[in-house]
Every structure is written in structure tokens, then in C-alpha cells.
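In this view, the complex is presented without one of its protein chains, the others remaining in place.
Note that the chains are named A, B and C in the order they appear, and that numbering of residues resets to 1 at the start of each chain.
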Amino acid sequence: MSRPVKPYGDTMNDGKVQLSFALPLDWSEAADEAARQLVAKMGFTDVQVVEGRPIARGFSTFVVYASTPQTIDVDAVKAPSVKTHAMSMEEIDAYVREHLGRKIRIAGACIGTDAHTVGIDAILNMKGFKGNYGLERYQMFETFNLGSQVAAEDFVRFAKEHAVDALLASQVVTQKGSDIKNFTALVELLEAEGLRDRVVLICGGPRVTNLMASELGYDAGFGRGTVPSEVAAFVATSLAGMNARGR
Amino acid sequence: MSRPVKPYGDTMNDGKVQLSFALPLDWSEAADEAARQLVAKMGFTDVQVVEGRPIARGFSTFVVYASTPQTIDVDAVKAPSVKTHAMSMEEIDAYVREHLGRKIRIAGACIGTDAHTVGIDAILNMKGFKGNYGLERYQMFETFNLGSQVAAEDFVRFAKEHAVDALLASQVVTQKGSDIKNFTALVELLEAEGLRDRVVLICGGPRVTNLMASELGYDAGFGRGTVPSEVAAFVATSLAGMNARGR
Amino acid sequence: MELRIDRTLVERCRALAAAITAPVSDFIAAHSTVAVERSALRLLGVDGVGTNEVPVPNLIIDSLTPEHRAHGVALSFGRALAETGLDPLALGEAIAAGTLTLSQFAQTPDEAARGALRPFVEAALARVRAHRAEREQRLAELPQLPPPLLYVIVASGNIYEDRTAAVAAAEAGAQIIAVIRSTGQSLLDFVPYGPTTEGFGGTYATQENFRIMRSALDEVSERLGRYVMLTNYASGLCMPEIATMAAIERLDMLLNDSMYGILFRDINMKRTFVDQHFSRMLNAYSGIIINTGEDNYLTTADAVEQAPAVLASQFINEEFAHSAGMPDRQIGLGDAYEINPDLEDGFLYQVAQAQLARQIFPNAPLKYMPPTKHMTGDIFKGHLIDAMFNLTSVMTHQTIHLCGMLTEAIHTPFLADRALALENARYVMNTARHFGDEIVAKPNGVIERRAQAVLADCSALLERVADLGLMHAIEAAVFADVSRAPDGGRGFDGVFARADDYWNPFESALRQQGDAYVPAR
Partner (left out) sequence: MELRIDRTLVERCRALAAAITAPVSDFIAAHSTVAVERSALRLLGVDGVGTNEVPVPNLIIDSLTPEHRAHGVALSFGRALAETGLDPLALGEAIAAGTLTLSQFAQTPDEAARGALRPFVEAALARVRAHRAEREQRLAELPQLPPPLLYVIVASGNIYEDRTAAVAAAEAGAQIIAVIRSTGQSLLDFVPYGPTTEGFGGTYATQENFRIMRSALDEVSERLGRYVMLTNYASGLCMPEIATMAAIERLDMLLNDSMYGILFRDINMKRTFVDQHFSRMLNAYSGIIINTGEDNYLTTADAVEQAPAVLASQFINEEFAHSAGMPDRQIGLGDAYEINPDLEDGFLYQVAQAQLARQIFPNAPLKYMPPTKHMTGDIFKGHLIDAMFNLTSVMTHQTIHLCGMLTEAIHTPFLADRALALENARYVMNTARHFGDEIVAKPNGVIERRAQAVLADCSALLERVADLGLMHAIEAAVFADVSRAPDGGRGFDGVFARADDYWNPFESALRQQGDAYVPAR
């Protein structure tokens, strides 16, 4: 089936989009017109430059409303969710007891030069996030929080030495693609070390999507607003699956 | 010469644009991904869906940052300004005395069903706009303010009967293209009546640009932020030109 | 934040408003209008359209001779009912079809005619009361969030698109939905009929459209567990008829101003005064909250200068409403956040004005309108101006809060614009929920002095109006710089003097119950 969808302003399929951007130009009526033509070149129709003004010598900013002719077939969009197994902490602990019969060993770190630990801490620390307890509070998880600026080498070495079942890598800084670089380095190193298939490998951060994670070779990716139980449920069910398949 | 320009985020030619739009979809990770793919289909690269959330059953809204590969050649953008002759009220009156030797008769109206008189009043009324006096205050202008919801027929009849030199038509409501329809009707009627070449014909309103005005067959168009003296200067110099060419 | 204001001056203003409206009330008592008569028919059950889509009530009233209508339509309609045995709907259709005319019935004595009408009058009143009771019950079961009640507009022109938008807005947090009327409807001397899909900058107010929206909102109210109110526009040439339709379709509020139509739509003042009175009696009875239109003073003129005129209009609207039997809690007096955003300390003046109204009209559900005039294509700044408006509203305990749209200067609201507007209001009002209660204005400071000055100037203005008489004051352009002649403007030919035996069964019924009726909160 195909279900084509367009942006919605006030009428189905009107395609309305708001844009704003700066141009390296002094403001003038011609700059407004340049903005209009530029947005038209982007493929929009019914382009209205509703605001244009100077913000500094040589720079102007614009607000534009326009219609896009593009549609997206929603049914063709693949974005498998990792948050399917909604379970409470108690349920997850029970599940692990039943299906694995032992504690899951899980290690988390802010890799590369990234020092933004709040996100990974929200998943790991006792306290958790949005009233959802962190993995340290789970009876059936043994949690290692390696903190910030952890080199991929150190993370992998730790995983080996502590026979870790699941690795959680966090990246918050995305400037110049540094997140992708660091995530890729980690997965490559795990493969080089022959560890990749033996662990559940998860990445997370505000710009991470599950789709991007699987493209990078991760088992799952968790983005903004993730709560610990979503991660715990994924890890538990994945490990149970791996167990069943006899890893 | 060609001077290609791109949107500027924080580096020349990075092409950064902010977009926001709603989709008629319940929110989910897949909806975020649909938004991302849609913006990619619009031709943007480096698409980041930085926000996506439900706003009602069946509707979600998104904030996206992305780069456009499009450039606009600023030197090729034609947008002749009508605000070239910066003159004060006194200078304009003096100019009219010298070049025309008589008062200019000028009529303004909010045409069609439009009842937004504040804009045209700002140009015509004594008080003016932003400390710039309105045409009624000029010694060398005789001003007729026909008010709101003036049919093109009535406006043209009035112009004829009062031997008006310049017509000022205002349109503020733009819904469903009503402004274009009304402006077009006026110019066509003037042509039909053989009056078009004998008057200075001007349109204005917050979404009007001079370019659009000339495409519609007007002598000039004035947009947001117009002050009366800009209009007066244009009218005076145009009439002087017509006089010189012997209209 | 209580301001110290001169209570004797407030009393003086109220006394002046009473003095100003008294002669107008005498005029009202001696006159009726075609719209009032059509409303009586609608209440009795007349409905539908005849040839050329002309509504049956119009066809009937237009068929009356001036002499005839001076007695009111009711009695002759009652005679026809008695003599034909038809019910009002069928009778109306027959008259519309031309098979009957009212003038042919003259036999029945007055008492019998009244008797024939009585069951229909009582049924109508019972129906209105039932709706009022239903509203109260729903409100009890589905309690609203505390005020400021977040109010947004829908305006697509198409009632079905409006319905989608309204439901989405309710889900996004709206507590009141207004369907903006199509441009120019207020100047139509009839009410369009049926569901409509082609409005211009708004959607026609029709009874069927009211019904479609009310039922959609009832559904979403139940789903959300909170009652979502519906409002529309009454002021205009059909003010009493729209009040009638609203009473029947359980709208919760109506735009209804005693002078808006005169000043801003060039509707004849006598017509407006008579119409607003009848419609307000009915609104009072229906438990409908009226919204007055003081914000309109500020769309064309400077908000700092016009502040006294806004307050003066509030006093006059209050007095007219009282004399139509409305309790304070149904009088949603208007104001707007329209001071130039670039004026230093403009926020302080807005707070002063809003708080002043709050203190002078403590029991009125004040209606606070958002910034519109100074909104531009800069949606980012617009969103901020709306935030300061939201803050002012929660600080000064405004009741009915129209959410400002960041795209005000661009287009009638998109669905997402409404969501952003509601989020803006919710964020600001929550983070500063009790701020207004936790501060005091500095005694004799800028805020207090501003409030005092506005009150003083308002009382001077009212003195002048009282001197001139309201009608002459309007002619002298005392309000909004607009001059209107007592016998000029639209709809004057629909005003007529009552004959001595003029009779309108609803008027008497409503008047009897009027003052006594106090709708539950």
C-alpha cells in the first residue's frame, strides 16, 4: 500500500512549510527577491517572503512560507522502533531471571572526546530519568559506568576484561560528524577484536535514531527522551534471543 | 558578473536552513524518519530532525535543520527599488511646484472586499506613519481617501470624475490569491477605460513587492514598512517624467 | 497585585454609564427591529429557506406591512397557528411557499392567539433551559482547567476543515473554540442556512454549522475529560437571531457588543441598541457568556491613547448588559494587548490596564485579546510578544484568553500555529502561575499611576458622553474617532416604533426571569 503524505498547513495536502535562513547580503528589496527566488529554486511554490531584515553588515535574515510539491509515502518509510517491549523494571527483572537466569553485565560510556555524561547517566544511574529508574537499580543488571571521554580502545578492553554482555555508547556532540566517526570506530574495533557478535551493542544521544544505528552496525539506537526501561527491555529481550539462538 | 550566494549558518556556503512543518500523521519514530526523508526529497542534505512531536490525534509537528545545495546569483536578481528618490515632504512639495506647477490629485482605496484601511490610511492621513507625515499634509497633493471595500468600478469612475493623476490601491488580505485577483481587475478596467496611460498606478500592502506590481502592470508596488514620503516621491517624479514626455 | 484605585471614581463611572444608557433604554423599550421579530419566529420553531435561499423568518417578516409589524409578529403568527392548526415550522413553510399569508388571519381574539402560541413559547424556553442545564451538567462532569481559559480561532471557510482544526486544537489544549465568521456576514440582514464550505477569511455562522461544531466538540470533550466551549459572533445585523441559534445549539459564548457594529461596521445605532438588548436578554437566559469588542478600538488607534476609551466602553457594555438582565459572570468585557512592543515599559502599561479592568469588574469573565496590530512576519519576535501577553493575562487573572498566533501577520492560523500558541500560553502561565499573586505594585509607582490616570481620563470621557447623550456622542466621534449619524448606517430601515399593543412573548418571558436568573458557574 502507498500512503503519500504532504506537509499540512490548514488544508490537507497544501504542502505548507516554514523556512528561515540568513544570506550573506546586505538587506534590500533585492535581497528579499533573492530569497524568494532561492526558495523557488529549492522546488517550493507559492513562496512568500514574509520577513527580511538586516542583522549585521553584510547579513540579512528571512522568514519564508511556501508550499512543497514533494510527498512522502509513509508506508514505505522503514523505521523499526526499538521501544516495542514496554515493560516495567519488575517485569524486566523477572524476564531476565526466567530467560537468562543470571545478571546481565552492562557497560556504558561517553566515547571519544565527548564529555556529556548527563544522557548516559540518565540511563545508568540509580535515579534514572523522568521518574523511570536507571539500570543500577535493577536487580538483574550489573552496571558499569565508565564516564566521559572514554577511548574506544579502553571501552573494548574493559568489555573484554569484564565479560560484558551489552555496551552502551553515548555521543552528544555532533559537530563536524564527530558522533558518526566515534560510533564507527567503536564498532570496527569490536569487529576487529571478534567481539561484535557476542555483545548487544547500543548507541544513544539526542541526534541518534534507531535507523542510523542499524546503518552503523549497532543493534539499536536510542534518541532524545529515552527512558532506562526501554533500553533495559531491549537488552534483555535481545540477549534472551541470542541465548536461544545459542551465541 | 555572477555572485552566487547560499544560506549562511556559521560558515560561508554551508547552506543551512531551518524548516518547520506539520504532517498529518500520529507521531512516532517513523514519523520523524518520514519527515527526514521528505526534507531529503526536497533536495536538502545533512537533514537533522531536531524536534518531532504529536500536536493532536493524527498530526505531528517537526523542526528540521538541513543544508541546501541551491545557490542564487544575486547579481542576476532584478528587483528595481521604487524607494530611490529619498526626499522630505518639503523637498517633494518644492519639486512638484517646480516640475508640475500644480497640485497632484491622488486617490487611494482598499479595493475589493478588503476592509484593512490602516495601511492606506498610514500613507494618506495627515498623521502618516513612523513620524513621516501622510499625503494629506503635503501642500502640493490633493488627496482623496475612498476608504474600504471599494469596487474597482467605483474607484475608476471616481478617478475619471475627479481627474485623478495617481491611484493607490491597497490589498491586505491575500487568502486564496484575492489580492492578485483584485489588483488585476483594477488594471484591466483602467485599460478598458483607456485611462491606464494617463495615471500613475500604484499598489501596496504587506505582501506586495515592486516586482510583483510591475508584473501585474502597475507602475510601482510598495510593501511592508512603506512611509508616505517614499510614495509621494515616486508619484511626483513619475508625473514629472510623464509630463516631460508629454502625456 | 492589587492596585489602589479611587473607588469613588469607579462609582462615578458606573453612575455615568447608567445615566448614559438610561435614555437609550427608553428608546429600546419603545422600538423593535426586523431581526428581533425574526428571532421570535425562530424561537417558536420557524426555520428553513425559501426561494433564492432566503430564510423563512425573513420571508415572513418582509411580508408584513409597516403597520402590521409595529404590533410585533407574534400575535398574528399566533392567530395563524390557531386558525390553521399547523405547527410553527409547517406554518412558516406554508407562508414561505406563498400558500398562506399572515394578513389573512384576523379572526382569533388576542387571548386565543396568545394561547395558541403559549405551548411553543414554553417549549422554546424549556429547550433553552434544558441546554443551559446540559451545559452545567457537562461542566460538572467534565470540569474545565482553571482560567485563563485558552481560546483559539478556526477560520478556514469550510466547516468540515474547521471541525478538524477545532478538534486538533482541543487536543492541543484549547478550552474555547471560536469559528470566525466569513467576511461581511455581519452586514447580511439574514442568516445563511445549512452547512457551508465556502467562506472568506472565515466560515458562515449558520445553525447547521453550529450544530456540526457543537457535536464535534462534545465528542472531544468527553474524550479529553474536559468541556470544550464553543463560541461565535453575534454582533451585526442578525445579532438576536444568532443569539437564538446559539441558545438552541448550546454555544457557550458569543461576541456581542453594544456599539461594535455601529462604530466598526457602520450599522445603524438604533438598530444595534435594540438588537443588542434583545439578544442579551436571551444570552442571559441561555447562560451564554458575551464577549464585548473593546479590542477593536486598538486595531486602528494607539493603544496607550485609547486606554480610557476602552474602559469607558467596558462601563457602557456592562450597564447595557445589566439592564438586559445579565449577571456579571456572563459579561465578558474585552481588552487587548496592543501597545507597541517597542515602547519602553509598555509591558507595565499593559499590566496596569489589565489589572485595572480586573479590579473594576471583579466578577466579569474578562476577555483578553492578543497582540495583532504590531505583529509582523518576524514570527520569532511575534512569539515573544505573545509570551508577554500570556504573562500579563495570568498575572492579572484574565478569564477568557485568546491565544496569540506567531503568524498573525501572515495567514489565518495553520494547525501547527495554534499548537504553538497553546504551548506558549501553557508554558508561560504555568511557570508564572502565581506570580501576580506574589507581587505588589509599588505604591504610587508607574503601574499604579498609569491605572489611576486611565480611570480618571475614562471618567472625564464618560462625563462628556453623558453631557452629549450617547447617540450624539457617537455622532461627535467620541469613540474610535468614528462619527455615525443616529439615522445613518446599515439596517436603519429595519427599526420601527412599537405600537401600543406591541407584544413579543419571549421578551416578556425573558424579562420576568431576567434579573432573577443566575447561571451556575
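Quick note on the criterion: a contact is a pair of C-beta atoms (placed from the backbone, for glycine too) under 8 Å apart; a residue touches a chain by one contact, two chains touch by 3 or more.
As the structure is a prediction and not an experimental result, all values here were calculated from the model.
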{"item": "Left-out chain, listing which of the shown chains it touches", "value": "A, B, C"}
{"item": "Touch with the omitted chain, as defined above, among A:Ala40, A:Ala79, A:Ala94 or A:Val173", "value": "A:Val173"}
{"item": "Residue touching the undisplayed chain, where the options are C:Gly346, C:Gly404, C:Gly489 or C:Pro505", "value": "C:Gly346"}
{"item": "Full-complex contact with the absent chain, from C:Ala387, C:Ala456 or C:Ala499", "value": "C:Ala387"}
{"item": "Subunit B residues that touch the omitted chain in the full complex", "value": "8-11, 16, 18, 20, 48-51, 53, 63, 65"}
{"item": "Sites on subunit C contacted by the missing partner chain, in the whole complex", "value": "1, 341-348, 351, 380-381, 383-385, 387-388, 391, 406, 420, 423-424, 427-428, 430-435, 437-442, 445-447"}
{"item": "Positions on subunit A where the hidden chain makes contact", "value": "20-22, 55-59, 61, 113, 115, 117-118, 121, 173-176, 178, 206, 224"}
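Here is the rule we use: only the chains that are shown with their structure count from here on.
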{"item": "Centre distance in Å when subunit A and subunit C are each reduced to the mean of their C-alpha atoms", "value": "51"}
{"item": "Sequence positions of subunit A contacting 2 or more other chains", "value": "8-9, 16, 18, 20, 48, 50"}
{"item": "Touching two or more other chains - residues of subunit C", "value": "376-377, 409, 411-412, 414-416"}
